[in-house]
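Missing here is one protein chain; the remaining ones are kept as they sit in the complex.
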């Protein structure tokens, strides 16, 4: 694996999931693989799971870890090419990346959507700079349009929780929120499910359809009850409007996931990437109930990260 | 030791102090004990000594350390059970703790008193959530009502500085401050001194008596001069009113510790947990003088933490 910013960086998804499950069995089986190498974890945004799971994964592989809270610890970054830097920005992202090239064997970066300029977000205005200027492998710790380490953890979790021969029905459902939230998790889960051997359906209110470049020919249903019928997995996530970018068109129905709604499913397992707003996105009873596999999903973030770091180290060590 | 949030988690205090002194002699005697295990250090508040000494202690034991500045690096936490999270809080403490359960073998947390709602503080509204939801051992790095790693360091320090057969007289004295300060250090020192073989006295102005649940039958004297007579150790610390919670009733006498006041003692050693406000809580001459054992006390924070981590690792490794 040369880099990891979307599902297209994976050659064989089933094989990667299998490797992740082996790592989960024995997380300390490759403690020498990263020796003498350094991974830089660059956070342009808040993080709990990604921060901790990436550190654990790196330590399990013997990697040195440099964690940088870019905004608080370093300098205010400029992103515009050709900018005359006579304003608030102190360092150009290009130069920060070039320095990271000098210091790290792998660069991992978290750079959320700004939710202000649709084009900037769709074009991954920040991650694209890393992809362009990095001379070492780049790993996304969530970018404007995708959260692939989360999605791999989601695939691992679904695999662990399914042992029937038939395909499971997986439903990604929109959930309420109070602020305009980015599309990264929804997009990313969508493109990974399209690669999995599952029946995948998205349900969201009118006006909240995800970017067609991600949903492609996936079924989108605007009636949650209909979508939930016979669901084996329900993935709960909010996002704001994509068409009317970052707006929150009024939603009249109640989209919060409750135990009542689960009755309509095939005793579906409930997933969420966290953090979750309880009693807004889903009820306490769901979160704390037997159907939730949300904490298991969080734990799998370690093995998702460790698998990716391990694959990237293989590439580095092979000198390709 | 299954957890460490108060003196009651200690079976045999003398034995723990003895172990701490052995670790101080040879801090690198157990570098394999924590191998492959992870301690999460979660800071909801500022920290210098606790932060650094905990990291050193963990490294000395070969533990992986995850340090999380929760407020700045992760998400704004919700503490109320059953809350409809449609406000500023992004993640419920329960969920953050469940994730830490997945990632850590030990969870250590610093969560000061809010000093706004007496009941919340007395009931340890934050630490209690950790004690309730953590599935791995919990260590307090100072909570609303106690600072046990400090108190253990205090016991180590007194032990090192006392070799007479008679019991030493130990005085905890209130000191002036400009802001309402929490009771954790005062309470905690009190309950640990009650377990030590010392004559223990508290002195503070009227209106500043500590919580009776901590002071119990300990002598409380409102006249500092009287309390200081024949003292062997004087522990300086400010706290606000407990009865009139977080208020600062007027104090007419001068309670700052000075060399002049030390004359009235048995050449008492002076202690403080730090940070200290010089020339307000105690004078420069005391801080920089021969009677101060304050920096030694700070150093012992390493061995206090290392002893506790080591005991907890013993419990984990024994698979109890």
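All chains are identified by letter, namely A and B, in their written order; residue positions are counted from 1 within each chain.
In the analysis below, a residue touches a chain if its C-beta (ideal position, glycine included) is under 8 Å from a C-beta of that chain, and two chains touch if they have at least 3 such contacts.
Bear in mind that the values here come from a model prediction, so they are computed numbers and not experimental data.
The residue touching the chain not shown here, chosen from B:69, B:161, B:218 or B:264, is B:69. Among B:6, B:53 or B:224, only B:53 touches the chain that is left out of the view.
Interface note for the absent chain: among A:31, A:45, A:101 or A:218, the touching residue is A:101. Residues of chain A in touch with the missing chain: 36, 38, 40, 64, 66, 68, 72-75, 78, 82-87, 89-92, 95-96, 98-103.
Within the complete assembly, residues 28, 43, 46-49, 51-53, 55-56, 59, 69, 72, 178, 274-280, 284, 287, 294-296, 298-299, 302 of chain B touch the chain that is not shown.
Throughout what follows, only the chains that are shown with their structure count from here on.
Distance between chain centres (mean CA atoms), chain A to chain B: 39 Å.
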